[in-house]
Each structure stands twice: as C-alpha cells, then as structure tokens.
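All protein chains of the complex are present and in place, except for one that has been dropped.
And now, subunit A:
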C-alpha cells in the first residue's frame, strides 16, 4: 500500500470540511473494500479521513419507516428487530453478503459505495475504462461470465456487487448525504448511474459528500419481501444473479409489487415493466413467466454471461411463486 496521511474526524461537519479542503482525500469507515483497492493499486488516496467516531450508527424506526445511520454495520442492521420483522428483504440481503467478520466491520455507506468485482477493474495490468478512462474494456470480448446483460455500454459491462443496494432499490429507499453544499436526499434509483461513456462516475455523489443515513419508507409491500441470491458456492460469494421482491398480496392477487435485481446489470436494477406485468393480476406460473420475459427484453448477453438471461427469469419465478403464487 502506498503511503498516505490520516486523520480521525469528530463529527460529520468536520469530516466533510476536512474532505473538502484536502485534495486526494477519501473517507474510511469499515475499510473492507477500500483497503483492498489501495493494496492492489486500483485506488490511491493521499489522505484518509476516519469517520468511525461519528455519531451515525443508529437504526431508528418511526411511523414513516426506518432511518439507518450511514455507519451502522451490516450485522447490526441484519439483527435489528424492526428490520427482520418489517423489512425482511433487507435482513436477508445483508446476511447473504460477505462473511461474519466483514459484516461486523462494513457499514451501510461503505457497502453502497463498494466497487465492482470485475477482474479487469481489479487488475492494474489490464485496461479498464472505469479505472483508467479511455483505456478500453477487455470484458466485452473477454472473461465476462460475471458481467451485466442489462444497462451496459460499449465502455463498461461491470456489475454492481452490493446485495444491500438491490434490497434498498426494491424498498424505494433514499440516501441522505452531507457535503460542502449542505445536506440532501437522493432516491436510490437516482443514486447509481449507468456507465454510458463515463463508467468511472458510478454515483450522483458530489466531491466530499458523506453518506449520513439511509431512509427506508414504510410501505404495504415491505413486510412480505424476500431476497434470493444465486452464487457459485453456498456462501461468502458475490451474486451471479439475485432478486429482491416486495409484495402486497390479497390471496394470490397482486395489489402492489416491487422488483429489483442484482448480478445482471451495471447498477441495482429495478424493473417497472416487470412489475407492471404483475400488478393487478394473479400470481401464476403464466404471469410470472411473462414478467420474466419482459424483464430481459432489452438484454444484451455476451459469450460468457448468456446463461444469466434464463437464470434470472427462473430465479424470479421461483421467488415469486414461493412468496404466494399459484403453482
């Protein structure tokens, strides 16, 4: 790891002030992704601002929903009684992530900002438009088994690795940030950006902005929600395909539904089209399969990841029928 200087911030305002005036600075919380990126030379920062002492780790529930501090740890959120009882997809996505040790360390903010697992991005010997803009994307013609079939461009087809972000996308969450320009609230659907011609810009965060909280609104679909993650081994692995579903059912009739997907797209993928196929209908094999077909209509598969087009449809059908469908 290349050398850097370090300071520990006492509160959010100080953290943002330090970040704003220090060129090449980054925040460090859990460190579980950042330190690997720095060890591998994928990222370098002249200065790290430790935000672990900030009072941003609380999880609170109110009439409007959950407010989860940006520094809340993955384990803490997964074990929270309100999360487990009323937002189960969130607890399930967190427990399907990483390892117990990492879940004790990693925070909400850091999880949302983790970088892609694309091997070309993580290997400084390879070209990568995300790491070195304009250098090319070897994944387009190369090893792309883990890559996106939706939301890609000719610059980048890397997937976003966060399970948490997929669950939050299905829950219509919002990200609260504090920066030199003040505080603002960003709906999770606007937080992540498609790669387009600028895959190095992954979020709508502005320089020196810090994630202070995640807001999860109460909603009739949240209680009957679930996360299905398919991966190459039973545990401690990133998703090949994942589905987050939240349903408001009367019998088998879908009053409302929210669907988000991981592993198949360049950002956590909400499909309003697939939801529209099911809203106001009975959850049957036929309607669920139709929703799956609509989901992948725009898919651009490559040599190594073509199987994901079929796999994600099967995963969706399995999850929805299991949650209350007519088999």
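In this section, a residue touches a chain if its C-beta (ideal position, glycine included) is under 8 Å from a C-beta of that chain, and two chains touch if they have at least 3 such contacts; residues count from 1.
As a convention for this text, contacts and distances are computed from a predicted model.
According to its UniProt record, the chain left out of view corresponds to "Xanthine dehydrogenase YagT iron-sulfur-binding subunit" among "YceI family protein", "Lactate utilization protein C", "ABC-type proline/glycine betaine transport system, permease component" or "Xanthine dehydrogenase YagT iron-sulfur-binding subunit". Touch with the chain that is not drawn comes from one residue among A:5, A:64 or A:303, which is A:5.
Where subunit A meets the omitted chain, the residues involved are 1-6, 8, 28, 30-32, 35-36, 39, 46, 48, 50, 52, 98-102, 104-105, 234-236.
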